[in-house]
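Only one protein chain is missing; all other protein chains are in place.
Chain naming follows the written order as A and B, and within any one chain the residues start at number 1.
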Amino acid sequence: MLNGIAYGGDYNPEQWPEEVWAEDMRLMSEAGVTMVSVGIFSWALLEPREGEYDFTLLDRVLDMLYAHGIAADLATPTAAPPAWFFRKYPEALPVDKDGRGLSYGSRQTFCPSSPAYREAALRMAGALGERYGDHPAVVMWHVHNEYGCHNAECFCEESAAAFRGWLRAKYGDDLAALNDAWGTRFWSQWYYDWDEIIPPRATGAVPNPTHQLDWRRFSSDALLSLYEAEREVLRAAAPEIPATTNFMVMHNFDALDYWRWAPKLDVVSNDHYLQSTDPESHIDLALSGDLVRSLAGGGPWLLMEHSTGAVNWQPVNRAKNPGELRRNALAHVARGADGIAYFQWRAAKAGAEQWHSAMLPHAGTDSQIWRDVVRLGADLRALAEVRGSTVPAQVAVVWDWDARWALELPSQPSAEVRYQELVRSWYEPLWRSGVAVDFVPPDADLSSYRLVLAPSLYLVDDEGAANLTGFAERGGTLALGFHSGAVDANCHVRLGGYPGAFRAALGVRTDELFPLLPGESVELDGGGSASVWSERVRLEGAEAVSTYARGPLDGVPAVTRNSFGAGTTWYVATRPDPTTLAALLDRMCADAGVLPVREVPEGVEAVLRRGADADYLFLINHTEGGAEIAVSVGATELLTGKPAPGAVTVGAGEVAVVREPRL
Amino acid sequence: MLNGIAYGGDYNPEQWPEEVWAEDMRLMSEAGVTMVSVGIFSWALLEPREGEYDFTLLDRVLDMLYAHGIAADLATPTAAPPAWFFRKYPEALPVDKDGRGLSYGSRQTFCPSSPAYREAALRMAGALGERYGDHPAVVMWHVHNEYGCHNAECFCEESAAAFRGWLRAKYGDDLAALNDAWGTRFWSQWYYDWDEIIPPRATGAVPNPTHQLDWRRFSSDALLSLYEAEREVLRAAAPEIPATTNFMVMHNFDALDYWRWAPKLDVVSNDHYLQSTDPESHIDLALSGDLVRSLAGGGPWLLMEHSTGAVNWQPVNRAKNPGELRRNALAHVARGADGIAYFQWRAAKAGAEQWHSAMLPHAGTDSQIWRDVVRLGADLRALAEVRGSTVPAQVAVVWDWDARWALELPSQPSAEVRYQELVRSWYEPLWRSGVAVDFVPPDADLSSYRLVLAPSLYLVDDEGAANLTGFAERGGTLALGFHSGAVDANCHVRLGGYPGAFRAALGVRTDELFPLLPGESVELDGGGSASVWSERVRLEGAEAVSTYARGPLDGVPAVTRNSFGAGTTWYVATRPDPTTLAALLDRMCADAGVLPVREVPEGVEAVLRRGADADYLFLINHTEGGAEIAVSVGATELLTGKPAPGAVTVGAGEVAVVREPRL
Partner (left out) sequence: MLNGIAYGGDYNPEQWPEEVWAEDMRLMSEAGVTMVSVGIFSWALLEPREGEYDFTLLDRVLDMLYAHGIAADLATPTAAPPAWFFRKYPEALPVDKDGRGLSYGSRQTFCPSSPAYREAALRMAGALGERYGDHPAVVMWHVHNEYGCHNAECFCEESAAAFRGWLRAKYGDDLAALNDAWGTRFWSQWYYDWDEIIPPRATGAVPNPTHQLDWRRFSSDALLSLYEAEREVLRAAAPEIPATTNFMVMHNFDALDYWRWAPKLDVVSNDHYLQSTDPESHIDLALSGDLVRSLAGGGPWLLMEHSTGAVNWQPVNRAKNPGELRRNALAHVARGADGIAYFQWRAAKAGAEQWHSAMLPHAGTDSQIWRDVVRLGADLRALAEVRGSTVPAQVAVVWDWDARWALELPSQPSAEVRYQELVRSWYEPLWRSGVAVDFVPPDADLSSYRLVLAPSLYLVDDEGAANLTGFAERGGTLALGFHSGAVDANCHVRLGGYPGAFRAALGVRTDELFPLLPGESVELDGGGSASVWSERVRLEGAEAVSTYARGPLDGVPAVTRNSFGAGTTWYVATRPDPTTLAALLDRMCADAGVLPVREVPEGVEAVLRRGADADYLFLINHTEGGAEIAVSVGATELLTGKPAPGAVTVGAGEVAVVREPRL
């Protein structure tokens, strides 16, 4: 049913009387909606009593959608079990780290390792698969919703048992191996029996770091196993229908290792929301888009949820500025999205999300949001040919959830070091320059890149480290941020000097770390400054690019550069101020011969999707003035459909998408 | 026993050896004390074992008071059950939202819905009623103490059962009605059985807002039902003695819907304490006085507790400045109080409130506080004739606990919007101008007012909305603050544009809300600025009084004015800076023909009580310079007893009360 860029949102007709549904169909057509997600929170209505199903609602809705030519992304409603379920199976409620049992009454408040939950969820998924596996409206399964959003971890006894099972599998039933991996000789933590192992619940002092890290890994896998189980049930019922589940790749969410998840999805999809306090939240959006595309193996992906205006779950929920809705949506398309969807179609008048914006706001169709939504529908139709094109990049940024989890464990040298913030600090200058970026795990095939950046890679296993240094050795340019390579896969410090895994490749050796206090900054000899972190780096072959100009590390290298094999390595042993960091990234790009997608004025975002026989240059103007950008002589601006021979003008706050035919 | 303005405090003789009591009597006489509250925390002494009473203490104290001509406001000691009670009935201890069971060891730590507590409390009240119902010293029952101060909510199983009972009554045993009212089709929250409903305990995400709102309503009613039950027992024993319970109308306390409580009291009384961090806490005091008087139906009320100096429960407890004790007490009288009482008579040397000030401080009678207390006694005697007079007002401010609770639920557009703060922001300029104010619920009879203000009325039911707009339609001036009328009695958003219930009357329509970030402010075209909130208001008949001069809403109306029927309506769609808001309120008063009580210099508070044949003008000088105020030629200043023909001078920090005979 679908072609071009899909367009739609979550559709929850059960919140409204049936007479509203006809209006929904009419307005969806008006807006150009082509696909909606249905049934995400319908469990209580679909299964009024255990094992008894009532599909009246879904039957009606799916038939109606089909009749109007709208495809359905049919959800398993397993993110929100009904009240009757928890009343019958109270042990399926989650328990937090402090032993506090949570109650039902919102959503996603179940224990991921609960057998009762799993059984109920699979039965529900099976019933849906049976009934709708051949419904012509259903083009995709939307498995569950935002796995881990509120219940990423559960510390109950059932979770403890599941954790032990996961550990026995990981350590091959060898308890001594676990004891070694965790370093349990420290603080008398040796385990003599698997049953002694419990989740890292609240305890008097700091829990064992490897214990905590394995717990994070287990918790991600526990939810993944639920996804896989539901997906299997659906596959058995309807082998042809692809499945997705909506990721949450955005600012603070870090519960799931999506590198492990993504290969299990037929279609990668993501939810992204702007953070009101971030004045440049479109950069987080871009980062998220690049990361999701990378999770999807470079291939297209779907934006499953974002917002037309304010959300409702931040302390203050900012509305969008004029044009921002359009810029946001097209920026996602620019970064590889082949579908744009919102939470939700029609703004709720009751319930916890009554103040979340929607495609059809409380005010109805006489509203700016509705007008923007209709315009966006037309825009997406105009971009139909972009579908399936890809985003080429010469730069890879290493992103790793294991490294993030380990870095942010308690009892680190500094709690000021935050993974997301560090990666973004390196991503920002590249975004400003229009340099295209993929994200990769440490063990990725890097052969297609010229420059590999690892802004933060505290934990890296031996294979990952070898892969990265090998890339440099074979001629690539590799840059590492401070405190990288410090620990191995078990979170054990690599001895002999920092940055453990990368000393040889970087040509440096640090004997002691000097984290900086909040608010403290140190001058650099080049005139810039640095904060958050410093190290006593000694050159062992590398050259100093920048040194500290004051303080206890006066004269010590802050940034180094080294020739390694056929390539070049950089070590950024501190957090430089943004201007300094941007200059460093410029030099790294120069080292690697990396060029931006297009020369553009400051504040104009340029992204390129490569199609079979044309390039699509997305130009998003975040400034308050117009900008003229040179394009090829045979170019066409797709949103207007007008030729753009040699140049295109993008008005303040506007977007242009230029088709440049390839010869 | 009482006439004139009552004067006294909480009297806890059990804290002291009996030899101290005689001194108490002597000093009470010296200070002019006429009534004390007795027995508030005496349960453990009065009932040493379950069902066994020991009234020795109270017998002695009441006889002694009577012998000295001091009336007793006799308390039921049910705010603090003894340790033996909780040891026998541990299920009567409260449980918080996180499932944490609280322990005894302070006070007011019982579950409001506990049958065991209710039985014990009523038995205690009955025994007191029996014994003292005809004691000549007892002029009033002081039922319990500060209901809800520490245990406004309990989430235990007994509370859950009581909540279900309350809901069945409210929804007429119709579970579908509850499901509709709560919007439980959202997030799969549908209930199939009453027993599935539990309190809004800690859950993974945000609980259902209507669930939370009904919970607040239930929690207030659960305590009210305890009050009513005790009152019934006392009435049965002593039908003639009036009853009160001390409210807590002040800054942050919001647990009880006092509009529902006040009609059940024979005498309305209140506790008020200053907030140390508030440099103008006398404005909160005045607001509180006006609100309590309004709860009392305009009639006199009693100030049951305030402090002579510092309290002990704030982070830093400020003492009072010179003259402040007197200004505070007389400001309460000015706003309608016919009695002034303190916590407590004699400063405790032990226990949790040992650092709370009292009428007789630790330092004894050679102290400023004691001298001030004695002087105040003389002042109050000089004001005897004021008793029973009322406070006329032409302005009504809408105050509604339902609206407050709903506004401050989680997942609103902005957590920066606080009810008390908004109402006070409108109240302040009126206070500075000397404009008298009543508070009213939305469905009040408004016929006696010229101007009705609703600074914040997020939730309003249809009847309340019609009452307010009808007031304007019939010729009144009505002003509404932003985000008013947004939801109905079930907390469902009123669709079609904001401010839902008031669009027609205001002649405006908002299609989207633009809350502002903390610290953010927007310029207004008149030169002022606005913060906290903005909306995209479109005029539909109204005129723009002020518009935004920058930002995404440049040129959009911020404040509007409309002719509606025979009257005028205003919409203040943002939070203007104080100067701008004061100017707006001046214009509204001018629209409505509202005048201040008297023209006074900045910082002099003017309030008028109207007696049978004279007006009493209270002039409270909060400044550091003297002020001369014009009064009628036949006036007398009561505190000095001197004639004040045509003018009175009020010294810096001083107070004058001027009798102006009415012709």
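In the analysis below, contacts are C-beta pairs under 8 Å (C-beta built on N, C-alpha and C of every residue); 3 or more make two chains touch, one makes a residue touch a chain.
The shown structure was predicted, so the numbers you read here are calculated from the model rather than taken from an experiment.
Although one chain is not drawn, the whole complex shows that of A:G51, A:P239, A:P518 or A:G641 it is A:P518 that touches it. When the omitted chain is restored, the residue from B:E19, B:E240 or B:D366 that touches it is B:D366. For the chain left out of this panel, the touching residue among A:A205, A:A612 or A:L663 is A:A205. If you put the missing chain back, the residues of chain A touching it would be 98-100, 182-193, 195-198, 200-211, 411-416, 487, 490-493, 495-498, 509-518, 536, 552. Of the residues in chain B, those that touch the hidden partner chain are 12, 14-15, 41-45, 48-49, 77, 80-84, 87, 94, 100-109, 149-151, 276-277, 309-310, 312-313, 315-319, 321-322, 347-355, 357, 361-364, 366-369.
By definition in this document, only the chains that are shown with their structure count from here on.
Centre-to-centre separation of chain A and chain B, using mean CA positions: 49 Å.
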